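A quick write-up on the structure given underneath.
A protein chain is absent from this complex, but the other protein chains hold their places.
Going by the order they are written in, the chains are A, B and C; count residues from 1 in each one.
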Amino acid sequence: MATPKTRFGKIWSKAGAVLSVAAIGFVLFPIFLADNPWPVEARDYLAAMGQAETGAVNLVSSIYLGYRIFDTLGETIVLLVAVLGTMSILSRVESLVDDSPADDAGKSGADKAGDALKKSGGFSLSREKRHSHTLRTDLLEAVTGKIGPVILIFGFYVMLFGHVSPGGGFQGGVIVASAIVFLTLGNPGAGTLLSNTRVLSTLETAAFLLMLLLSSSGLLFGQGFFGNPMAGAENPEVYIIILNAVVGLKVGASLGFLCITMMGGHK
Amino acid sequence: MISLLLILIICAAVYTLSSSNLLHGVIAMSFVSLLSALIFYILQAPDVAITEAAVGAGVSTVIYVWALRYTKRSDDGDS
Amino acid sequence: MRTEDLVFMTIMLPLFGAAIAFFAKAFPKGSLTSKILEYGGAVVGLVLPWWALIQLFGPVYQGESFSGVVGGWNPALGIFYRFDGLSWLIQLLGYSVGLAAYIYSVGAGPRGPAFTGIFLIQTAALSAAIITTDMFNLFVCLEVLGVTSYVLIPTSKKPGASLAAFSYLMVSASAMVLFLVGTYGLYRLSGSLAYSEIASAVQGLSGTDHRVYLMSLVLLVSAIAIRVAVMPLYGWLPDSHALAPHAISSVLSGVLIKTPLFALSRVLGLFVQGADVGLLMSYAGAATALVAVVLALSQSDAKRLLAYHSISQIGYVVTAWGTAISIGANTQAGLVLMTAAYLHALFHAFFKGLLFLSVGTTVDLAGERNVYRLRGAARYLRAGGDRLALTFVTFLVGALSITAIPPMNGYISKNAIGYGMKGSFLYLFLTLAGVGTVASFIKLSRIYWPSAATREEKSVEPAAEKGNAGLGYRLTAQFMLAGICVATGVAFPQVLDVTGRLLSGGQVLKQPNLYGSATLLKTFYTALAGVGLFMLIQLKPMAHILHVIRERPRSFQGLFVSFSLATAALALWLLY
Partner (left out) sequence: MKLELLLILILFLVGFWGIVGKNNIIKKIFGLNMINAAAVILFILEGSRSGADAPILGKEGLHIVDPVPQALMLTAIVIGVCITALALALAVHLYRVSGSFDIDRIRDKVHNEN
């Protein structure tokens, strides 16, 4: 495959692309259009036994945090590594940009975040629009500062009631993360505890460790790793609620950490 | 209904890939996510719908916008 | 503690180690607490699992295997796992190379709690990938493996490494989406995600259902083949392995490309069409071994040369592995070949890890990676603090191993493969690849030859200053691997016996006669031919051809085109 610099190279490369799309289409066609009846054994088993075995009314939760919690652990690990990786690549980008003046050092992380947001100036802002943008940022601060706590509470609600209603740790965590971002935006200068990246990263690690400990807790009760230690007890859903809270904490801290760093509050 | 939504998604997807302004592409992409969240909701998958809306339309859009902030955003490398 | 729980210790201990290491981030960089937490985490994650492995050796040596559902959940929904000899052997591979590479990285970098944690997570994911027998769980494990490599490759801070990581990310993430679609196809046919349930459900399908099954299998196999880097799908590997930090290169080529292959053998062993797939893979493997060695011969960058050799050697492994599967992995002949395939994978992990580390130390100290320019590297080594040029000794051990000179371990595994493959035309490919290997390692070892020109002397001193740090750690890791290379080569009857028993579930396999006169003679001729080939490429026209091969245009798009065409070819192979 030639580097498409010439006209001929360009045609050649488009032909290659068409060819590969056609090849993949040929392989995928039978799978996508399969019409055999959907297997329902797992569904029927879950409908009958799912609630009794895991305590979760929301059967998706019962799989996500019960039967297949091993997968969920893997998923949170992917998130953890991806956030760390993005962060380390980002710090290299920042060092390449190298336009942050030295006097930034005295400001708090949240302040820097606000600065960076102003500096970057939205998306396609020309110079003369800067002023109105600053106004808009002030408005943004006022609104987000008020909304932040409400969203935070909503996030915790979604997190803790995942076993009975749609939602759960992950979704709640994302909402908590956005609440953290809002709080950071809304309180420039004040610098809430949650917008401190070091606090967030420690919180994330702690939640990760807690999650590992919870997955191992079945050991003490003879189910081995990834079992539900309260399986035989009266209310096994307690385990799922705790897990939801831990997953939510972890996701919230990870994503909040990521977003705040991306907004420029990186120390 | 689903077919209609899917056609909309495909239109947005084609627009995403063909538009010369990457920021418009990002917006179309988050539209794709929102529409698929709607599909999941219709298909009795509320959990997936919430996740897709929060993660696909929310978090990933933020990351895209962040990435484009560093750059000039136009797609001049394509024919 | 039950033995079943010990199995999961091999996954959980590295994860706990990672969590401990991440806590080090909360303390100031370089403080004592942070150091203790980081290295404590590494000990928990890389040393303690050996205890579990030792405990588990007894039962698996007796042919026992542990299988069941993770967490004791109901089999209708839970995740199945299986711990047997194969899992034990792969974990041995992962933990030994991982430990050596980590010790090296303490000296040579990259360092820091985040690196330690991610490295440990990668090790955990390797153990998990070989233990699981659940399709979706395998998907998650492969994603964790992938995401850790995308993060670890660019830690060398070279722009090329970022591009390599990006290419790898795009091609393997797309392949993983196809893997997901394949999982979908199998789930809708069988209603289960466990390998064994799927295998029994897809037997005797016909018509469109059968086609759905075949295509799903094709997607799974080609998604994994990307990770293994067999011939048409190798394009991402050379850059990412060449430009990653040395310690990561050694783990990537030593462990990371083999684990998915053996995880795949669990799947293929159960399916009827697995044999056909194995046959095609063995052809691809033989082609890989030969083509990659030609490409390696043409390289000028020392580490890229090694990276192409990784592809070539994985070609050997895939050839033996594919043939073993196609003749049935439970037959006597199949087991002998599978043992040889595993041993070559294991030994390759040791000697290639060793080569990456030794060459890494050398190029760091010399400040030059070009094989055509770097000469008299032993002098740089001495100037850099390696007074006795011990790195040259470890390099020599690695080079003798990979070129299959007795008594090194490479001789054992390559000839064990040769013994099993005898009579097949693929054997010819492998022999030719062996000649190329000898030639290209003579070429690589020229970097240590004393240089005639004295004017280069001046440039020795400045380059020597910066690479000095952590030489002790580097040499420790190198000697660890070199020792293993020699020891496994000398104690080969025991190694063969144990491996054979573990893979066959306790049977005693017939041992190939490795020191027969015919084998020795063949080795001699191969080496001789290798020297001849080396002489040949010194000639002007040959050098020009190699230059053309080296500078051939490679593009990102080519990766995808070859991936999709290979997938379609596999589909056609299975259909007709």
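Everything below uses one rule, namely that a residue touches a chain if its C-beta (ideal position, glycine included) is under 8 Å from a C-beta of that chain, and two chains touch if they have at least 3 such contacts.
The model shown is predicted, which means the values in this text are computed figures rather than measured ones.
The chain not displayed here makes contact, within the full complex, with A, B, C.
Of the candidate positions C:F22, C:Y150, C:F262 or C:W321, contact with the hidden chain is made by C:Y150.
Contact with the omitted chain, checked across A:I11, A:A47, A:V150 or A:L213, is made by A:A47. Mapped onto chain B, the interface with the missing chain covers residues 2-3, 6-7, 9-10, 13-14, 16-17, 22, 25, 29, 32-33, 36, 39-40, 43-48, 51-52, 55-56, 59-60, 63-64, 66-68, 70-71, 75-78.
Seen from chain C, the chain kept out of the figure touches residues 77, 136, 140, 143, 147, 150-151, 154, 158-160, 162-163, 165-166, 169-170, 173-174, 177, 180-181, 184, 187-188, 243, 555-557, 560-561, 564. Within chain A, the residues in touch with the undisplayed chain are 3-5, 14, 16-18, 20-21, 24-25, 28-29, 32-33, 35, 38, 40, 42-43, 46-47, 50-51, 57-60, 62-64, 68, 71-72, 74-75, 78-79, 81-83, 85-86, 89-90, 92-93, 96-97, 164-166, 170, 258.
Methods note: only the chains that are shown with their structure count from here on.
Chain B and chain C, compared by their mean Cα positions, are separated by 38 Å.
Between chain A and chain C, the centres computed from C-alpha atoms are 32 Å apart.
In chain C, no residue reaches two or more other chains under the touch definition. Across the assembly, chain A contributes no residue in contact with two or more other chains.
Chain contact summary for the complex, chain B toward chain A: residues 23, 46-51, 54-55, 58-59, 62-63, 65-66, 68-70, 73, 79.
Chain contact summary for the complex, chain A toward chain C: residues 1-4, 13, 16-17, 19-21, 23-24, 26-28, 30-32, 34-36, 38-42, 45-46, 49, 53, 63, 66-71, 74-75, 77-78, 80-82, 84-85, 87-89, 92, 198, 201-202, 204-206, 208-209, 212, 215-216, 218-219, 223-228.
If you check the complex, the residues on chain A that touch chain B are 10, 58, 60-61, 93, 97, 120, 123-124, 158, 166-168, 170-171, 174-175, 177-178, 255, 258-259, 262-263.
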